[in-house]
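Have a look at the structure below before the remarks.
Note that this complex is displayed minus one protein chain, with the remaining chains in position.
Right after this comes subunit A.
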Amino acid sequence: MVMAASETKFHVLAVDDTLIDRKLIEKLLKTSSYQVTAVDSGTKALEFLGLNNNDHHDVEVNLIITDYCMPGMTGYDLLRKIKESSSFKDIPVVTMSSDNIPSRINRCLEDGAEEFFLKPVQLSDVNKLRPHLMKRRTQTNVNKRKAMDEIVSPDRTRARYNELEVK
C-alpha cells in the first residue's frame, strides 16, 4: 500500500517504564497530531522496531522518544543500539529525564540524541520535534526520487545525498 508522505501522520515510538509518564507523553504527542506507540522498555522498543528478529518489518517509526532511567536497558543504551543499527540509525532519537545532570545530557547529545527534554515534558518541548521529523521526511523523499531517476541519468547531487552525514 502506498500512501503519499505528506498525508500520513508522523509515527512516534515513546519509551518509558512509568505508566503515568507514558500516559502523559502519549497525550502530549496525540495532542500534537502524532501517531503514538508507547512501550515500557528499551527491549520492547527494539522488538517493535524489528531489531531483534530477522523478519521483514512493516512498521515505520519516524522518531523515538525515550526516558533515560529505566531498569535493564537505559534510554542511553537504547540510543546507542539505535545509532549502531544500519537499519535504524537515521531515526531521530530524543531522550528525557527527571534529573538535571549536565554530564548525562551532554553524553546523550554527543552520542546522537537530537534533543534532551527535562521532565515533566511540556507541549512546548513536543513542538521542538517537528523540525527533526520534517528534515528526515524531505531527505527520504529525495532519496526515493533519486533512486527512481538512477536509470535515467547521473546526477551531480546524488552522491551528496547518499553520503549525507546525519547528525
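Descriptive notes on the structure:
The rule is simple: a contact is a pair of C-beta atoms (placed from the backbone, for glycine too) under 8 Å apart; a residue touches a chain by one contact, two chains touch by 3 or more; residues count from 1.
In the analysis below, contacts and distances are computed from a predicted model.
Between the names "Large ribosomal subunit protein mL64", "Cleavage and polyadenylation specificity factor subunit 3", "Histidine-containing phosphotransfer protein" or "TATA box binding protein", the one given in UniProt for the chain missing from this structure view is "Histidine-containing phosphotransfer protein".
Within the full complex, the residue among A:9, A:23 or A:128 touching the omitted chain is A:23. Residues of subunit A that touch the chain left out of the display are 18-21, 23-24, 27-28, 31, 69, 98, 119-120, 122-123.
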